[in-house]
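Heads up, one of the protein chains got dropped from this complex, but the rest are sitting where they should.
Then we have chain A:
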Amino acid sequence: MQRHDVASVTNAPIVAPRAFSPRDTQKVGGVALAVWVVGGCGCPVLHSMKKMLAAAVSRVLGGGAQKPASRVLVASCNYSNDATFEIKKCDLHRLEEGPPVTAVLTREDGLQYYRMMQTVRRMELKADQLYKQKFIRGFCHLCDGQEACYVGLKAGANPSDHAITAYRAHGLCYAYGLSVQSILAELTGRRGGCAKGKGGSMHMYGRNFYGGNGIVGAQVPLGAGVALACKYKGSNEVCLTLYGDGAANQGQIFEAYNMAALWKLPCIFICENNRYGMGTAIERASASTDYYKRVNFIPGLRVDGMDVLCVREAAKFAADYCRSGKGPIVMELQTYRYHGHSMSDPGISYRTREEIQNIRSKSDPIMLLKDKMLNNKLSSIEELKEIDVGVRKEIDDAAQFATTDPEPPLEELGHHVYNNNLPFEVRGTNQWIKFKSIS
């Protein structure tokens, strides 16, 4: 029995075969089609389903559809539309109430979160590969393991909210709308990169997304400034301002806390606590590792950063808090990175392989979501595998582009020094070499 790619109209593709058996087959347009029926569903409506199916298929094929014959509509009564989950209660600081302890996950959202997290995971692994093949140079800080943070934050905030982070940025870049292709091509320094090859790993920008910042901690006052602009314009938007457990000890962050609280800026200060600042465990860097409690006058939440639903609910709670004009809030996401600090760090001199393996087997964010979805009939192994295949292709295509797209032309070395400026000349390495500078 051949399986074919299906275009799902009812949001329900072919059900996984392992638990079920084929009851009937139909030949449609010369293509063998298996109609799988759920054993446990007890469908007395099987017969009418077949009729529905035939009608739907002939509608597709008879209507001179562009879809290939292998694309077939399959109705299934198996998937749930949504499921409710209990999520870990957040630790609270100076808050009476926190985010809800249950979360509803729709099938649609679940599939989207799964796809996005899988994309970030695969993209980071591809970057690892490209770095080892020397297509990527310099700094490359990977975030695999932390996918739930980025997808959850994006899901909990509004589409028009703003975000800024430090240099471990690829995951948030993707969540905030940059394509895998534009990210990988920027990493390989090609003209098709999102910054035209001018910035590299740490300097990627997008709509309402302010990078990608190389100086540890500097992005936090920047984020508070974006929040100031939101309040100034009356836009009802907030700024998600991310920093790590290492950066949390930067003085300028405390300056930003003070001004954000003083002026009630709609800034969500988000500490991604992945337990290590480069090679230094949090206990060796911070007198207090309760990052959500750092500020006496700003409320805080500590969130399970490996559970995308936890992050989503906390982000929504925090964004609502800020939007209501109460001022800033701090969120600590407890998460973990599988890779070392950067590609030059194997990541095992300051932590054990066992620890990494333990997290992978017990707390991997993608695995946790997958289990939730499968155990609650929000999806199937087949369907998720199909998503994996699609993601893999997307990444491979992007990598192909990123390794074949040409480097930026030398003539553009001097471009983008100033904005909205008349063209002028930029000095090269000696007085006779000049580059034209265009805005």
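By definition in this document, a residue touches a chain if its C-beta (ideal position, glycine included) is under 8 Å from a C-beta of that chain, and two chains touch if they have at least 3 such contacts; residues count from 1.
The rule is simple: contacts and distances are computed from a predicted model.
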Answer for the undisplayed chain, UniProt naming, from "Nuclear pore complex protein Nup85", "6-phosphofructo-2-kinase/fructose-2,6-bisphosphatase 4", "Pyruvate dehydrogenase E1 component subunit beta" or "Exportin-2", is "Pyruvate dehydrogenase E1 component subunit beta"
Given A:195, A:295, A:356 or A:384, the correct residue touching the omitted chain is A:195
The listed residue (A:85, A:135, A:205 or A:350) that touches the chain absent from the view is A:205
Given A:143, A:230, A:282 or A:391, the correct residue touching the omitted chain is A:230
Touch assignment to the omitted chain, from A:87, A:136, A:240 or A:256, lands on A:256
Chain A positions in touch with the non-displayed chain are 162, 164, 193-199, 203, 205-206, 210-211, 213-215, 218, 220-230, 232-233, 239, 251-252, 254-256, 258-259, 262-263, 415-421, 424, 426, 431, 439
